[in-house]
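A single protein chain has been removed from this complex, and every other one stays in its place.
Labels run A, B and C following the written order; every chain starts at residue 1.
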Amino acid sequence: MNTFGRLFRMTTWGESHGKAIGSVVDGCPAGLELKEEDIQKELNRRRPGFSEVSTKRKEKDEVQILSGVLDDITLGTPISMLIWNRDVNSTPYGAIRHLVRPGHADLTYWEKFKIRDWRGGGRSSARETAARVAAGAIAKKILRKFGVEVIGHTIEVAGIKAEEVPLERIKENRDKNPVLCADIKASAAMVEKILEVKEEGDSVGGIAEIIIHNPPAGLGEPVFLKLDAYLSQAIMSVGAVKAVEFGAGFHISRMKGSEANDPIKMENERPTFVSNNAGGILGGISTGQDIVIRVAIKPTPSVSKPQRTINIKTGEDEEIIVQGRHDPCIVPRIIPVLEAMAAMVMVDSMMMQGLIPRSFIDK
Amino acid sequence: MNTFGRLFRMTTWGESHGKAIGSVVDGCPAGLELKEEDIQKELNRRRPGFSEVSTKRKEKDEVQILSGVLDDITLGTPISMLIWNRDVNSTPYGAIRHLVRPGHADLTYWEKFKIRDWRGGGRSSARETAARVAAGAIAKKILRKFGVEVIGHTIEVAGIKAEEVPLERIKENRDKNPVLCADIKASAAMVEKILEVKEEGDSVGGIAEIIIHNPPAGLGEPVFLKLDAYLSQAIMSVGAVKAVEFGAGFHISRMKGSEANDPIKMENERPTFVSNNAGGILGGISTGQDIVIRVAIKPTPSVSKPQRTINIKTGEDEEIIVQGRHDPCIVPRIIPVLEAMAAMVMVDSMMMQGLIPRSFIDK
Amino acid sequence: MNTFGRLFRMTTWGESHGKAIGSVVDGCPAGLELKEEDIQKELNRRRPGFSEVSTKRKEKDEVQILSGVLDDITLGTPISMLIWNRDVNSTPYGAIRHLVRPGHADLTYWEKFKIRDWRGGGRSSARETAARVAAGAIAKKILRKFGVEVIGHTIEVAGIKAEEVPLERIKENRDKNPVLCADIKASAAMVEKILEVKEEGDSVGGIAEIIIHNPPAGLGEPVFLKLDAYLSQAIMSVGAVKAVEFGAGFHISRMKGSEANDPIKMENERPTFVSNNAGGILGGISTGQDIVIRVAIKPTPSVSKPQRTINIKTGEDEEIIVQGRHDPCIVPRIIPVLEAMAAMVMVDSMMMQGLIPRSFIDK
Partner (left out) sequence: MNTFGRLFRMTTWGESHGKAIGSVVDGCPAGLELKEEDIQKELNRRRPGFSEVSTKRKEKDEVQILSGVLDDITLGTPISMLIWNRDVNSTPYGAIRHLVRPGHADLTYWEKFKIRDWRGGGRSSARETAARVAAGAIAKKILRKFGVEVIGHTIEVAGIKAEEVPLERIKENRDKNPVLCADIKASAAMVEKILEVKEEGDSVGGIAEIIIHNPPAGLGEPVFLKLDAYLSQAIMSVGAVKAVEFGAGFHISRMKGSEANDPIKMENERPTFVSNNAGGILGGISTGQDIVIRVAIKPTPSVSKPQRTINIKTGEDEEIIVQGRHDPCIVPRIIPVLEAMAAMVMVDSMMMQGLIPRSFIDK
């Protein structure tokens, strides 16, 4: 199931050390202005090799649009996007070819398919997510036409919590530091901590928050494709994610009903909520408030400390030291992916609600 | 989207105060022994009106199988199950017909459809979930043939945490108290707390844990229908759920890679994990270990304390007091629903993996 | 796969001699006026037992709407419809329980599921199609709001061809005779022929034509869900159908390109086709012209003449004489089913094109 979405769909493909990776976006309305730069801009945010807290693999991740666009205008036909893999070095993986890397999908792919691509994790590599970001860039472009924004930022790394800041500050600050944290002070501590564990040959995780700003009310399909259910699938499908919560999340389970319910009042002749414990979704349908999602991300499983594992060929216990180029903290690079997934869900849900036309062109 | 599943599917229908509710299960293998009692047993676990901590609405929830079964054997054709609504009393809802109940889906259904069933929440009522439990009973019966069990229990109510107990104890203890908590001591405190807030006209939430015991390895479809992604959608589609986590969940984001990774060793000639921080899923594919899911459930939004809201007809601010018969704590009644959803996902994933035949009959 | 459709979906269930049959329609817009009479009217057109050329099984086919409608207005939630099986007589089938009826699905169901419902064909009975007609009645009601009509009629029975008549005459004449043929003279010959073969214990087939009048242009999803591809699946999924053609159909394969192409001209400031060899669909997308489909229907396989077959239990050759109550010609009773399927496709395709709102209510 490498296709995601109902009316607005992406199909992604590609292994980490294969020839290329790519994405086919189907169901994009005709008449959208779309250039390779639009995609590239988002890819650059996820691109490896450009910060001290990320992997040293240097991929320019240059995207080519191969179909679906004529003279920078979408045709309504599938948009195929291609990224060649350039800086591939499978050598370090050769040595551990038959060893199962703990925390990775090595064993499970092998259980599922009885074969696995040993080169850099193959399809289960985080590299796969670049194709999602490419598709998400189109989704974001559509959302922007409707005034909807998807903003991700880091709120915790290695247990270091950022202070809550308003949306405007998040947008202003998060790109000023390599961990995408809007609390500048906390971000410095986070970077320091990441470099420290990197030195140890270890890694750390963290928590990201995704805010969907200014969504239309009425999105989400009861009862099985509720907006939060759909977003959960999307978010949880990203590697390294282990938990997702909406609004007050786990905390709401400790509140009383009278505290948890968001009161409603009229404001500017519109029903308005006084608080947002619900995280913008009630009964699986968007209220029109900002949708707030928090996402737990595990530490990068590739660590150079010795770990217990097995040799799949010999069936013996062994010790593994994972070499190669890895992110000591994957949180900042996952954020564009989470944004992409949230944007895909939003466009698809808006289409199911009949809010997006098949063509932006007026005859 | 009232259909759930790819190969093993349920379609549910029905409003809380309509004539009936029901479920159509499609894709069930032929040759499964199935009686109405099999379904009824599960429905009785979710049934309202039978404990001091649940609503007073008394529904016997008697299920009829209308198709797909001949002489107690499934035919491979759709299994239609019907439950008549009996103890319906819409009177208390008449008075608040135009008021939007905070914490409920009243406003959002109205935003989506420009109409809503004001009688007891209509389709957005928890009553809808009985149809899921009916379908889930079939899923569980199939899983049992393969030695797979789905066990839910309460681990926290109103901030009162249960102690961790081993699986055998959970199975032994959880049905001995109305909150389905395996820590008997904590369960007493939970019940006391629930009755206390009930007295105040308020409600509480809690946390449930779902354990999928003895699952096959290799389940889950990368990259978008990973097993945890699919389970998240399933779990989050249940009303009142606001968060979901797997294995160490949010806590894993504070661990180092070297701590978070579950070491692997050979045991009885099988690859075996030394710990289970991953919650039984790596790279979106089951490892064969128990799958551990924790679910945050909000307090019942129906509280009889006055709340601020609006009148949708007049567009004025008003105060609402929600009468009717409500659960002061929905956690124990949600657990069979969460189990049902997890069981549906497991059967469907096993079918996609080719582990379940189209017929259990040998020619 | 007992669910049909993408955005407008029906899920049907039920065996011929089971307790009931039914249909769940999901995705119907809110705010549609809908009464049981709307459904009943269409069911009566397919109902058995009311003409000399149809089976003697007398089913009133009384439909109940169990959900999705409040005060005769749809809610946007699933509409569950139920028809109890009343006039069930499984006795004649007991005697041939282990014999495979030639021309029926007895052997194939048994190959697929290793079990089959021997009572009246079970799920493979034409009775299943009543549930489609119930769902189609809702589709037709929606289409009518947009001025789209689906009209089926008989154009050939047992080799007796009807003359071509204009659409207005079809609508005027077809219900005046039991074979639904608009050529009154031919219809008399058809009835005579049917009664003659019935006397012999045999059966005949024929050809139906379905006209979708006044469809919007632009429907159909290239490249795999083209409108004609989608309609073909829908039509061919009806039992007894063995061929389907659009516009000039098989005949067009003998024309030259210069003859086959429909010339285009402006008329009333709209692009207009001079002829309709294409049958209203070009490149899989509707042109706006009437869509013309012809459907070959095989003779009813239940004949009381002796036939060679096998006993599935003993594995011996045997002779079978199929008793029971059967239609000597199924064509007129299939027509409402074909109309229903075409109507389902049209509503679904209009929804995918964004032409039908989620609610017919203006806030």
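By our rule, a residue touches a chain if its C-beta (ideal position, glycine included) is under 8 Å from a C-beta of that chain, and two chains touch if they have at least 3 such contacts.
Computed from a prediction, not measured in an experiment: that's the story for all the values here.
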Out of A:L75, A:L167, A:M266 or A:L355, the sole contact with the unshown chain comes from A:L75
Against the chain that's been left off, what residues of chain B make contact? List them. 6-7, 77, 218, 222, 352-354, 356-358
Hidden partner sits against chain A at residues 1-3, 9, 11-15, 18-22, 24, 26, 30-31, 64, 66-68, 70, 73, 75-80, 82, 109, 112-117, 119, 122-123, 358-359, 361-363
Give me the chain C residues in contact with the hidden chain, please. 1-4, 12, 100, 102-105, 107-109, 111-112, 123-124, 128, 156, 158-159, 197, 202-207, 217-226, 228-230, 232-237, 239, 242-250, 252-266, 269, 271, 274, 278-279, 281-288, 296-303, 305, 307-310, 312, 315-317, 353
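Please note the rule applied: only the chains that are shown with their structure count from here on.
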Per CA centroids, the chain at the heart of the structure shown is B
Geometric centre distance via CA averages, chain B-chain A, whole Å: 27
Centre-to-centre distance between chain C and chain A (centres being mean Cα positions), rounded to whole Å: 46
Name the residues of chain C that each touch 2 or more other chains. 77, 358
